[in-house]
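Pasting in a structure now, in structure tokens, and then I'll have a few things to ask.
Yeah, one chain of the complex is gone here, protein chain that is, but the others are all in their spots.
Chain lettering (A, B and C) follows the sequence in which the chains are written, and residue indices restart at 1 in each chain.
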Amino acid sequence: MINIGVIGYGYWGPNVVRNFHSVDGARVVAICDRDGEARKRAARTWPDAAVCADASEIVTSPSLDAVAVITPVSSHFELARMALRQGKHIFVEKPFTAAVAQAEELIELAERKHLNIMVDHTFLFTGAVRKMKELIDDNVLGKLYYFDSTRVNLGLFQHDINVLWDLAPHDLSIMNHLIPEKPSAVVATGGSHFNGLEDIAYLTIYFPDNMIAHINVNWMSPVKVRTTLIGGQKKMLVWNDLSSDEKIKVYDKGVDVTTKESVYDLLISYRSGEMWAPKISQKEALAREAEYFIECIEKNETPFNDGKAGLAVVHMLQAANQSLEKNKQLGATMKGKLIYV
Amino acid sequence: MINIGVIGYGYWGPNVVRNFHSVDGARVVAICDRDGEARKRAARTWPDAAVCADASEIVTSPSLDAVAVITPVSSHFELARMALRQGKHIFVEKPFTAAVAQAEELIELAERKHLNIMVDHTFLFTGAVRKMKELIDDNVLGKLYYFDSTRVNLGLFQHDINVLWDLAPHDLSIMNHLIPEKPSAVVATGGSHFNGLEDIAYLTIYFPDNMIAHINVNWMSPVKVRTTLIGGQKKMLVWNDLSSDEKIKVYDKGVDVTTKESVYDLLISYRSGEMWAPKISQKEALAREAEYFIECIEKNETPFNDGKAGLAVVHMLQAANQSLEKNKQLGATMKGKLIYV
Amino acid sequence: MINIGVIGYGYWGPNVVRNFHSVDGARVVAICDRDGEARKRAARTWPDAAVCADASEIVTSPSLDAVAVITPVSSHFELARMALRQGKHIFVEKPFTAAVAQAEELIELAERKHLNIMVDHTFLFTGAVRKMKELIDDNVLGKLYYFDSTRVNLGLFQHDINVLWDLAPHDLSIMNHLIPEKPSAVVATGGSHFNGLEDIAYLTIYFPDNMIAHINVNWMSPVKVRTTLIGGQKKMLVWNDLSSDEKIKVYDKGVDVTTKESVYDLLISYRSGEMWAPKISQKEALAREAEYFIECIEKNETPFNDGKAGLAVVHMLQAANQSLEKNKQLGATMKGKLIYV
Partner (left out) sequence: MINIGVIGYGYWGPNVVRNFHSVDGARVVAICDRDGEARKRAARTWPDAAVCADASEIVTSPSLDAVAVITPVSSHFELARMALRQGKHIFVEKPFTAAVAQAEELIELAERKHLNIMVDHTFLFTGAVRKMKELIDDNVLGKLYYFDSTRVNLGLFQHDINVLWDLAPHDLSIMNHLIPEKPSAVVATGGSHFNGLEDIAYLTIYFPDNMIAHINVNWMSPVKVRTTLIGGQKKMLVWNDLSSDEKIKVYDKGVDVTTKESVYDLLISYRSGEMWAPKISQKEALAREAEYFIECIEKNETPFNDGKAGLAVVHMLQAANQSLEKNKQLGATMKGKLIYV
């Protein structure tokens, strides 16, 4: 039996508790939250779990095998480090850490202590992402040309992180999961309108071999959009996560190129065939992820969404944030004079 | 009666001829195209017009008051300059010219000769853009926060210009028409997959006072999207040009900020009220534009889509192209090493 | 404090328990289900409630003020009658009863004992139906012309009632709630493909003054549709219950008639103006209904969804079923010969 402690019982924490508690061979035995109301709710729903206000009680408890850190990103590093030092496997909410160096230190520590880190990139466990992974691994799409994701809606302004750190981890973790190549450069732009934190951001990621990715995140959109386009040489797909029945549509559409003697003689023709919406599993992603966390611990295996996967996302976020700052600065200073950046 | 000659009878030329010919007080008396098939079609449909293969016949013809240049952008400057030198008003397909310097020279020439330049930014004459202009001018949206446009579909690869010069002029001319401020900086990214010309491009435009614009253009999308979001302090709107009945939806949604003592005490609350789809005029945009061109000549007035409006778009395209080149170059050289740009 | 007993803890019962338990001044003190698994779930979730297998324990319990009957329709009459005889207010799942005579007897019994009957037409408490009621009562739509509802999807075959009795009570109760006139005639058609119970049915209801209603219910549709059109002289509306944000759209569309000297000179012109999606309350309908049930008991008031409202629906269902049987019979016997019915 693997005993788990969960730190953070706000919006996402209750889902984490419920799902980990449902895994055979695991149980949530301790829940921690600074907020009294949250503790009350936890105690009422999970009468068998110990509920506390101080996270150090969790990370030092000798009866726990694993700790889930479901708190704001600024506290991830400290809590995760304490837990690892106490010999606990950790499950950390995304984004993994607030900085690359923090992620690197945690990875090093976990390796030294032979402990598992899993970063909660829940989307990787949805039926939709699993299906896309399968389609790409089976080369159904052919060589990939681009990955273009839009994740916008009104609200959910955060007070500690900007829209990039809030929403883009979803897209970046999915992108990394689906695309085998490593990104080579990041360009980001964005704007803030209220509290100094960017509420709109645009992120371009260059990959080797002309693959390009783009992510559009926005807290200020009147409509909710969750759409990703992936273009390949053989097929293209659209993932609309808001569609109830047809989340993924695979299009037999594309460009066929007939090279003649030189590049100037390229003949480009368009292919437009049928569309196909594969059946997508409806199983709750977090349930699958919780089972996988326990399984990795039991079998002593490293999860694919490990610390390194979390670091790769933090690495891009950090680079993007620097790019955004730089570009925004230039945009702001050059009033009245059009420049290119 | 204003006599018009039209150069270029390919895809768009026939629409230009038909609409100019329908304006009271105007007629198309000469049509030119290098291609024999195009000339045959022109002659069959417009038996009263002179049809020729050599554009210089049009621009030098003493019987013409105005010349419409509906050719690839690379020839705009030469043809327009010849026509202006011959004392003709000109109507030029978008984008106005292939370079800023060309546009400036044409504007200077037209001013000197007291001639009108109209750049064919047809979208400005659609019911949808006119309605958005009205909403913004009447301050229905309040202070503007962002303009975010997506214009993607499969195909229509051009052989002389990239996707930026092909599709973005629509969005840039609409943006300039709707937003009173002048842009201060441009950041562009993109990729090419076939003939060296970018088939995907992303364009961020910074404006003073935290207004930001973004344009996503793509020749490689399996689905057609023509959607623009405009966020304002009071209202937000979505323009979906592919919707037959509800092209513009105005949302009473937004963010209300209660400033307390300092910026750190900002209280952000969300407003979510009704939606409203105003009635949009269905009149053909080009018909309205053609009437306006003739009216401006007759009344000796300068159109709002004049040479300067065309120049502003070319200016942004040129800056964007330079930014794109620079960013793409960096992305390409930095393989295997993540950098921010 | 009003003490409630709930009979039936299958699919809908748990929602009823949860919502009644949340009402101030009320609590669920007893839950009954024949099924052992259901009782186990009830006991685990509601440790303070008495859980039993025999409904007569509930209806005869002296500590209960009201009984909710959330069982298949065939048992409604017996259980409700027992409860009323024991002096309990009743809340009965839709459809009220399996026959008109049963409904009439229960109404008479409740009146005699000064008890309340509420029939669980939950939809009447949704934000969407409340908004439509408001629009119609305020004469925004003008004189009503038609009510046309489609409620189709795959599955949920019932084993005791056909699709008419299963799905149409929603539409019929909404229709009765919105439309002041009383229906005059019912025509129904339909077909069965598996177990003898109709899985497809079409229902036309004639009202005085040319108002007409139509209901399309289907257990065999590959797509889920929940759409109602209501046409009025001044405005028309579409209620799409599957839309997350714009459930109700009000169209300023219609027909304007200029009567000239005789009916043969009628000039019909079309009006097509703006569309408007009012804000809809998101509050859970059953929560509002539960509060209303308690409030009616406390204030000794008759709810609008009382036994008579339930009877009106049963009346139409019974008439429709007879019509359907008759028409289907004729359709079946007339093979190879086209007749009209």
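As a convention for this text, a contact is a pair of C-beta atoms (placed from the backbone, for glycine too) under 8 Å apart; a residue touches a chain by one contact, two chains touch by 3 or more.
Note that the structure is a prediction, hence the values are computed from the model and not measured.
Residue-wise, the contact with the chain that is not shown comes from C:214, picked out of C:27, C:214, C:279 or C:308. Between the chain not shown and the residues C:80, C:188 or C:309, the one that touches is C:188.
The chain omitted from view is touched by exactly one of A:43, A:179 or A:277, namely A:277. Mapped onto chain C, the interface with the missing chain covers residues 145-146, 148, 150, 152, 154-155, 157, 182-196, 200, 202, 204, 206, 208, 210-212, 214, 216, 218, 220-223, 229, 231, 236-238, 249, 251, 253-255, 257, 263, 266, 268, 270, 272, 315-316, 319-320, 322-323, 326-328, 330-332, 334-341.
Where chain A meets the missing chain, the touching residues are 245-246, 252, 272-279.
In this text, only the chains that are shown with their structure count from here on.
Among the other chains, B has the CA centre that is most remote from the centre of chain C. Superposition on CA atoms relates chain A and chain B by a rotation of 180 degrees, given as a multiple of 5. Central chain (C-alpha centroid nearest the global protein C-alpha centroid): A.
Chain B and chain C have Cα centroids separated by 53 Å. Centre-to-centre separation of chain A and chain B, using mean CA positions: 37 Å.
Separating the CA-averaged centres of chain A and chain C is a span of 43 Å.
Under the contact definition stated at the top, the residues of chain A that touch 2 or more other chains are 223.
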